[in-house]
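Right, I'll just put the structure down here and ask away after.
Missing here is one protein chain; the remaining ones are kept as they sit in the complex.
And then chain A:
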Amino acid sequence: MNVIFIAINLAFALLIAPVIDGFERKIRARLQNRQGPSILQTWWDLIKLFKRPTVEPQDSVVSLYKLAPYVTFTAVLTTYLIIPTLLPSSINFVGDFIVVVYLLGLATLSFVIGAFSSGNAYAQIGSNREVSLFMSEELLLAFIIGTIAVIGKSLSFEQLFPLPLRISSALTLILLFIVIYVASARLPFDIAEAEPEIIEGPLIEYSGKHLGLLEYSIFLKRLLLYSLLLNFILPVQTTVRLVYYLIGIVILSVIYSTFEAYYGRFRIDQAVKLMKKLSAVALIVWIIALVGW
């Protein structure tokens, strides 16, 4: 039963993740007084990319360069075994919060290694920023994990979904909301890609199928993070949960894409400093959780 649920969840994620991006594009377009493409446009883009051939830059380390997009993609995909999306199922013995965080770390790492292997200087600069941002966002995330562990006395999602209603859990989820925004490579935090400056940074040499896979994994990662946040709030019952979940995804998309539409890009040092300041806030939230509020 559980395995079937997981399969459904995986299929849902694979199918819907690009649609959500299409939806967000639509919202951004509307906010900027444009008509915007169809919601399915992201899917068409991906399909087109998957039909195109790939290239091997001369200076690249071919094996790593080629393998990296696949590993990035599957590392993100693996987290869907643990975090339920549409249906409330998780095989609890596969992993816990820590495992999810580290699998996302693996995705970032293989993305960065692939970019470094392309032999392009812009890719190096971009990846370097990506790692800087990753390290500083991990500081904030570490505090959030710690706070949640203190609140729920556990790291297993079985115990953590949903979080008990407390001041500290509300504050932590707000911080988680921010981290998700930072981790999903959007304006103002798409510093690693930064099209106008370093021409998509890590993605610069990737094309065709590779680029498709990398973009696909970014969409999957976003949906995963939305689901993570929603699961902390949603009740566990099946029927109501499904409706709430879908509504939640839509609300999150609207909020995030609104932010994205109105912001310019941060410089990397601004982003790192912001993460540091937020971590100080997170420290206070952690103390509140310790006190027991």
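We take it that a contact is a pair of C-beta atoms (placed from the backbone, for glycine too) under 8 Å apart; a residue touches a chain by one contact, two chains touch by 3 or more; residues count from 1.
Heads up, the rule we're going with is that contacts and distances are computed from a predicted model.
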When you check the chain that is not on display against UniProt, which of "Acetolactate synthase small subunit", "2-ketoisovalerate ferredoxin oxidoreductase", "Taxis protein" or "Na+/H+ antiporter subunit MbhH" does it turn out to be? "Na+/H+ antiporter subunit MbhH"
Residue among A:Ile16, A:Ile83, A:Leu103 or A:Leu230 touching the omitted chain: A:Leu103
Can you say which of A:Ile16, A:Leu77 or A:Leu163 touches the chain missing from this structure? A:Leu77
Contact residue for the chain not shown (choose from A:Ile8, A:Ala29 or A:Leu64): A:Leu64
Where does chain A touch the missing chain, residue by residue? 50, 53-61, 63-64, 66, 69-71, 73-75, 77-78, 81, 91-96, 98-99, 101-103, 105-106, 109, 112-113, 116-122, 124-125, 127-129, 131-132, 134-136, 138-139, 141-143, 145-146, 149-150, 152-156, 158-159, 204-205, 208-210, 212-213, 268-269, 272-273, 276, 286, 290
